[in-house]
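One protein chain is absent from this view; the other protein chains keep their places.
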């Protein structure tokens, strides 16, 4: 057992046989590791892979009653309908714009926030802030939309009431197309930046404190410490999250967009998710819904694989 | 197909699960025999709770012991409102079982996500004997009916006097393309009403009850500018409403457009007997001009485009607005809300409004909301038993028992009114529970509302009688077209978007002409209308 970890010696047999044998040896060596992975792998097989047959209904006119085997195959018909839809470009533009604004402004927010919190010395204060700022995460979008309407409404909204109190003109926050995307991003930051700090704070707490001591010895300023110690210390987690986020570029959070969007801002608020809700889900058209979903997934996969490759080129571990 | 495959999956999973558990026990100890305590933990946690709560599944009622008469087991899926549904031991459920000779197994589904639950249940292949479906024209339900999943009922219904007593419209409106009836409508009042106005404000400003859209405009103006609540501030607005929550119709404002079109939901049969959609008619543009002018002059709630229905109602109840496009039953709910702070408040439902066409208009409902279906897997004898069960529920006696319970225990009667007792609450006897299975047609259903006082109720009844004289129904009800089904929501969405923008003034009215031109030249639009006309002719037996 103790010796197994040592390198396995190649023998004199022909190469392919050697490789086989070497692999078997490695697998045997790591048998406990594989055993450890078994429950998890079994979970993914059972609950994630077995239902995957559901994806093929994207190529059918699926009727649950006759089942997947007896439903008609229609090839790429649903995809053709989706791509030839005259609004496809607008849907794509809106989806990408909202996604990238989130990536640009919402994604870094919890990182910055957790670094700031890490610098707070007063333990009680720190814990208090932590608990408070993660509260909005627990509010559903319905409630948040409700609060937003109270704050931003035109006739009685708090902000507009204050504006008119000072004799300024009211701003149509909720019906203005140009303010819609920034509003979504701000809402996201407000709702989930605090919650996002949980994972980064955990990562920061794993950083070896001697590194900070060493940096101080070298006379590094606070900002330099953050740059050279904290950030690299959590870089791994940031990278994993970022790559996974890229897989979601086609998902923009249906509930939020659906609740905040209105006919007044439809030209910027109609995204793939709202489109498929309208044309697939509401109608009980499972196959059309599935085909749009599949399209989104494939784009996500390409994004993730691309990002992963890029990360590797820069010498990072990446996802896999 | 799935069944055999998945059965082996179950076996495979069992095997793998055992392996996993065995692996967990291998966590045991290091070879030098140090730790033994923590090693057992994972195995334990996995095994332990299994004997607990999840083990007790509900008993299968199909195996329930028969009495001497051998009650028919019926499984039902329906929804309910309120905190808790009645369980199998509920006194009313027991009584219904006794009187109908059945053994009920009711799956009560929360109205939250009811449709998803229906969809997966339909997909699973083991449907209950009787299921409530909220939209019998949804693509998946229609497909299933066409594939023969449900009993076709028309020939049987006449045997059941109470079910046959449902209005003909309600039955006809459930009809599919092939002219067949596959479902029992969850029957509702036909005349729901459309709009109500603050009567006390009208009186205060000495205005007559509006009859036409011009009258309505003047009332809106007065409600906005003439301080109807008399608090000295200009803090009221004429009309409040909200856009449809799915963004596919103008919501409250649809009614105004329909008044101008003089067409229920925009659908009409023209003088040549052709089914037409009035959205491309000039009357729609006139309605938009009316609406956008009203908004520009501040007569419509500034936030209407983003308001939710409940918020619009709050604006009425808090006395911020005086006109609401809501059903007669809601008029009382709003009045009750207003009266918490202003006892003289009164929302008066109108029986109709007359647009530029000169004909009074009010829409008529389909007469049902959701349907019950019986799957073909149920044998014919049992299907008949289920129908007679529903028939009992539609009788005066059965409906009273299901919705109100026992006289003097759960309710006392005061004229037309059922006054519910505390015991009724305790036993969960309510229209929100069994009343979601047993339904009975009541012409004045919409006059009823919780806590409604007799004078208000009687006035509403009179108004509903008046509504019945003018109301028109939507001739496109139940018609199906492949093209329309596919593109309908896109058309509706685009129409609504532009209409709202014109109302807000962010797009000029001229844009509407361009939109109509585009629509008229759209191949899918024209094809939809053609197909719907074919369907209409077929349905009318032409």
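Things to note:
Letters A and B mark the chains as written, and numbering starts fresh at 1 in each.
As a working rule, a contact is a pair of C-beta atoms (placed from the backbone, for glycine too) under 8 Å apart; a residue touches a chain by one contact, two chains touch by 3 or more.
Note that in this section contacts and distances are computed from a predicted model.
Between the names "Poly (3-hydroxybutyrate) depolymerase protein", "Polyamine-transporting ATPase", "Carbohydrate ABC transporter permease" or "Electron transfer flavoprotein subunit alpha/FixB family protein", the one given in UniProt for the chain missing from this structure view is "Carbohydrate ABC transporter permease". Screening B:147, B:318 or B:344 against the full complex identifies B:318 as the residue touching the chain left out.
In the complete complex, the residue from A:79, A:190 or A:254 that touches the missing chain is A:190. In the complete assembly, the contact with the undisplayed chain comes from B:188, out of B:188, B:268 or B:364. Interface note: of A:100, A:135 or A:227, the residue touching the hidden chain in the full complex is A:135. Not every partner is drawn; the one left out touches chain A at residues 1-2, 5, 23, 26-27, 30, 32-37, 39-41, 43-44, 46-55, 57, 64, 113, 116-117, 119-123, 125, 127-136, 138-140, 143-144, 147, 150, 156, 158, 190, 194, 198-199, 201-203, 205-206, 208-210, 216-217, 221-222, 236-237, 239-241, 244, 247, 286, 289-290, 293-294, 297, 300-301, 304, 317, 319-320. Contacts to the hidden chain, counted on chain B, fall at residues 2-3, 6-7, 9-10, 13, 23, 26-27, 29-32, 35, 38-39, 42, 45-46, 49-50, 52-55, 57-58, 79, 81-85, 87, 107-114, 116-117, 119-120, 123-124, 134, 186, 188-189, 192, 244-245, 309-310, 314, 317-320, 326-330, 333, 337, 340-341, 369-370, 403, 430-432, 435-436, 442, 444-452.
The rule is simple: only the chains that are shown with their structure count from here on.
On the side of chain A, the complex with chain B involves touching residues 1, 32, 35-36, 38-39, 42, 45-46, 50, 63-69, 81, 85, 87, 149, 153-157, 174-175, 261-264, 266-267, 270, 278-279, 282-286.
Those residues of chain B lying in contact with chain A across their complex are 1-2, 9, 13, 16-17, 19-20, 23-24, 26, 31, 119, 122-125, 135, 138-141, 143-144, 147, 149, 237, 243, 246-248, 301-303, 305-308, 311, 485-486, 489-490, 493, 496-497, 499-501, 504, 506.
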